[in-house]
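All protein chains but one are shown at their positions in the complex.
This part shows chain A:
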Amino acid sequence: MLKTTALNATHRALQAKMVDFGGWDMPLHYGSQLDEHHAVRRDAGMFDVSHMLSVDLHGEQARQFLRTLVANNIDKSTVPGKALYTCMLNPTGGIIDDLIIYFLSESWFRLVVNAGTADKDLDWIAQQSKQYAPELTITPRRDLAMIAVQGPNARAKVWQIIPDCKADTEELKPFQSVTHGDYFIARTGYTGEDGFEITLPADQAVDFWQKLHAVGVVPAGLGARDTLRLEAGMNLYGQDMDETINPFEAGLGWTVDLKSERDFIGKSALLAKTVNQQLVGLVLLDKGVLRNHQKIITQQTENAGEGEITSGGFSPTLNQSIALARVPLGVAVGEQVYVEVRNKQLAAKIVKYPFVRNGKVLV
């Protein structure tokens, strides 16, 4: 039995093509993934991301616990509302999940974790809290829905339907959030565009979605979410990283704090480990489409082995194929490489990602 969000009937009424996404019945697209992708880049689109889980940590031990639980430094979050992107590591430095932590008050932090890893994360957090923060209260918030509104006009459209929130959110900087009545509004997202991720009581989700739709926000499915996030060079858990990959190999070294004195789970393993691989961007020079797990031949291959595409696909904005790939250290930006596609070797170029940010092509 697939799990459903509060918007399931709404997606079906919009004739969405529904798919099993990690046990959730979710919309892949509502007719054309390409049209939805372009709507987000050019105007505004919305995604039902209620399958992701908010987990509230309440208690005086919350900050101290997060200093141990995650690789990024929660002490960077000093202003209430601040969001922190981080990895949660296992003792060998592998990534259990990537998540956002919102600092709401000294006794209340909110974690937003991936849908597919939510149960595993909850078990892990509960297990660790027994040791490090026994008095902490951990509350999964399945009573909340989450809608991401993304695109250059996304914020203006939200202000059209909740006009009194404009004053609260106009000055909100990227990676900050604010509570506005029943709405928890964060200037975060997964598309490389401006916008909000709005968390609200699940029983208000349909009404809010329909109001957004009425002001021209285009419903967008998981298909467009994937091509947008790939263009934005953002990692996807399970593809670009998992428990066998550490943050440095996943291009997430910038989220790991090794400077502070604090000890976090996985730190000693990261310090002891030699990193041999890096995540890079690829742009296909030949015709075709790059896909996950295709092998990459580089100048380093003879000594250091092949690379592998972790997230490949067609970029609607560039109108050519792009990919994120894990390759040996030493493979440099600008280098031409070859990708094995159906017994052929197609030429591709190593680039610095993101590929697209705020509607602009960067490669």
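We adopt the following convention: a residue touches a chain if its C-beta (ideal position, glycine included) is under 8 Å from a C-beta of that chain, and two chains touch if they have at least 3 such contacts; residues count from 1.
Keep this in mind: contacts and distances are computed from a predicted model.
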Choose one: "NADH-quinone oxidoreductase subunit L", "Ferredoxin--NADP reductase", "ABC transporter permease" or "Glycine cleavage system H protein". The correct choice is the protein name in UniProt for the chain not shown. "Glycine cleavage system H protein"
Which of A:227, A:298 or A:317 touches the missing chain? It is A:227
In the whole complex, not just what's shown, which of A:109, A:190, A:314 or A:353 touches the removed chain? A:314
Out of A:80, A:116, A:253 or A:288, which residue would touch the omitted chain in the full complex? A:288
Given A:32, A:127 or A:336, the residue that touches the chain left out of view is A:32
Determine and list the chain A residues touching the chain excluded from the picture. 17, 28-29, 32-34, 223, 227, 287-289, 291, 313-314, 316, 321, 342
